[in-house]
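The complex appears here minus one protein chain, its other protein chains still in place.
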């Protein structure tokens, strides 16, 4: 059980922290957001240079083979500074889905690690978070596959160059057997992309596919487990982001209640305010402990699925509660764009939804511990 | 919409209040409880003399024809003083089940009103609160009926002279059709009674029936609606008791926090304590408003079932929360037998269970508002 | 919640129902259900429609152009408005400055301003909060200095909702620095086109522009624009205490609108289980919020009955505010939940493809709802007030 970073991880953490302070200081946030895709592209190139993008990619595939704890070192900083770069989607989830997928995947992953290509996972249909609740079809014609179907939500998919699309080569919606995974370039014929912005400034999309040429990844008909294992990695990374964001929100709130004067005293001198900040910090501790145990368990290779489901639920509950309370204790100014706390709230709300909300994972936990 | 008592109702309320102060003062509670059945018998006789027992019975059946609002006037006092007399079971529920049941019922109800006979309703089987989830069987032989089955819980049934037993003359468990109601004397052959005490000192029982002679009440096979309507009346009466108890618990807590000194000041001067008492009083107001609207709606004869289901859920939630907080704010002494607050907590916990707990009525509300 | 109605009330109910059946465009309804305010133009249009029907000021006495309705009638009116997905009327003119003017204002003020509020001609905003004076309003520093027949106002107001569309503003300003902090504060009416007023939008998390900072630099208004006596402005707020219960009650009555929106969204959402609305865990959560909303409706009925009986409601207005605001937050959060993954699609990028109607509304509603436990006396302040005034702690 590892609760402290080793030297290397600590250096990584410090480097992310510096980057966050330089590039995403709370005071400059609105300016950064206004830069849009250009800013993201610039920062993405820097992150590639720093080696972060290739960190989670396996060594055999040209990466650094970083594990959940290294990713945690990065993602806490991403959360603290609310960076909108889609590190988890492109650098954690996509590589986890593609690893061992053969030469084509290895070549693409190298480009991912170099920041030249972004790949997003298109797994969700029909408004459900369940990986097996899909009905998109992949038909084999000779050795080639054609995809037809609709993916309602692709996390961070708006600016992707490739999509990893789950589709059925067999089985009925709800069944785990018969699910396969395919690569589709964003310019493919028959592919229509609708792009959306979320309240946390992440950029997503939905896909409509009609007879789209696709390249299979992994074993045909047997990728449900692989998808869930990859999602678990993405979820743990997101939890580290959530914890970083929570701790930043608490720190901002502590600063505020210590200085904001009302009724002739700092509001932090009122007992009710104190106890609320205490509950926020307890929630942080709860989320951090869960996140670290989950990362550690994942790193050790043991079965972590029910633990991760539990942690996903609780971190989301704690994260939303902390961010809501941060806004509340700031009063009116907490709801303004200019202050950072409402940005934390929006990110926490969206992190809850990414790869399955609290209810989805609560039901999953109940099923796994039945 | 009636939110204030008229003069007559106010007199009734005052009379219950005096009775409560004389017979059930908080300081004498342990002595009263130690008296056991003798004390209850004495007070029951007094209550008969005061006319309360016959109040809810229809005028045609020798009663006073009091409605939900009059019953509320009584039950609030019962709750404030935590009287353990089973007024709702014997004087509200049983008469509501039996009214219009013919000469035999009328004769028994007269005795109920005079305090000579106590009748308890045996409706629950198989650990479920649903009136239709019963499988006890009534077989007709000529004009007579024989009952066989098990009733897991009879509210206030330990000292009853008669039982009103629901049983199937047709249909399968879960179906509303085929449910009938029967009167069985407590000394009937084939009837085995197990008696229990609850944490609130109410005395209940369970019944095992094997070929027990029984007298039908109401229309054979069609009493599911009547049972639910009668339960609604009992539930509204219990809600008034719950509100009376909550308000007494808040009053006791207010007294305590105003006087108890810690750190050189009354604990009621600490903001956190203040806000908790505020939340208790908001919960009281919420429960009172619901209870009064439900009683009023019931009195007006309109369809009140979803409203009563909603009120049952929320009053129980508020009641338990208020009583728990009352104990918490009293600190250690709140958990002692000697102080009244923990008695309120125990009663609130049991009131939640009487005739269906929060979850049961929440599901019922969802069904009724589907 | 069905009420026992007298025949004349039943008739009135039918009138109101008929009116609303034809008065609320579909596109207003979506906004309304999210607990969001209509655009100012639409709110003004709505106010005009009501005024044309003679119902412009439902809570005002007849002599000032109000309806003179009984609390029972008011309750019917709001119930029907809520059921028809009509919006709540914008309250700063109607419920805040209007009643102060008809209670403490001069005859000239009454004659000029009151009809313009009812007709929708004047939109009022409230200049109370300041950067250093939020929950602690008495800390305000804006000054109004007497200069001949004028006051010259200097200061910086915050959270001035709709200052950018308002015609007039009522402000609290310090006309003296002596005595207790609450003394020396005056209530002054200001035309928004007076030179020296600068409005700066405050962008908020729901991405709607509804509130502002207002800078006042040597803003010169006639001394006759003061309401009542100089230095007594703080006290005039008291008339509002009694009326606040009406604002709280009216607002709370519109809660079922949001719950209907949640139901609709859950009825549309397909999941692996089937429709979300049929999923037992979701039904239990929705039932919980609906049950609490029923409780708040019951609390409102008690408030209205108090008002009808001319009785003091004690802290019940504050209690309704507390519970209503918490429930709005819960209901809109549940709405976001009901949308599922699609809740991450807040705005279309690039080509203006169609978004489901309720999608940004659910999120705007959930985000906007965060301010309901802050504005109009935060939940913390409400609890302080109840502790002190009602419980004597």
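By written order: A, B and C. Residues from 1 in each chain.
One rule holds for everything that comes next: a residue touches a chain if its C-beta (ideal position, glycine included) is under 8 Å from a C-beta of that chain, and two chains touch if they have at least 3 such contacts.
Not measured: the values here are computed from a predicted model.
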item	value
Touched by the hidden chain, restricted to displayed chains	A, B, C
Of A:147, A:310 or A:323, the one touching the omitted chain in the full complex	A:310
Residue touching the undisplayed chain, where the options are B:13, B:137, B:258 or B:346	B:346
Residue of B:124, B:138, B:165 or B:183 touching the missing chain in the full complex	B:124
Positions on chain B contacted by the hidden chain, ascending	124, 126-130, 132-133, 152-153, 155, 158, 173-174, 194-199, 202-204, 206, 261-264, 267, 270, 272-273, 324, 327-328, 331-332, 334-338, 342-343, 345-346, 349-350, 353-354, 357, 359, 362-363
Absent-chain interface as seen on chain A, which is shown	1, 3-4, 254, 257-258, 268-269, 271, 273-275, 277-279, 281-282, 285-286, 288-290, 292-293, 296-297, 300, 302-303, 307, 310-311, 313-314, 359, 362-363, 365-366, 369
Touching residues on chain C - with respect to the absent chain	279-281, 284
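Keep this in mind: only the chains that are shown with their structure count from here on.
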item	value
Chain nearest the global centroid, as defined over all protein CA atoms shown	C
Chain centre separation in whole Å, for chain B relative to chain A (CA means)	52
Whole-Å separation of chain centres (CA-atom averages), chain B against chain C	41
Where chain C touches two or more other chains at once, by residue number	380, 383
Residue numbers of chain A (touch at least two other chains)	270, 272
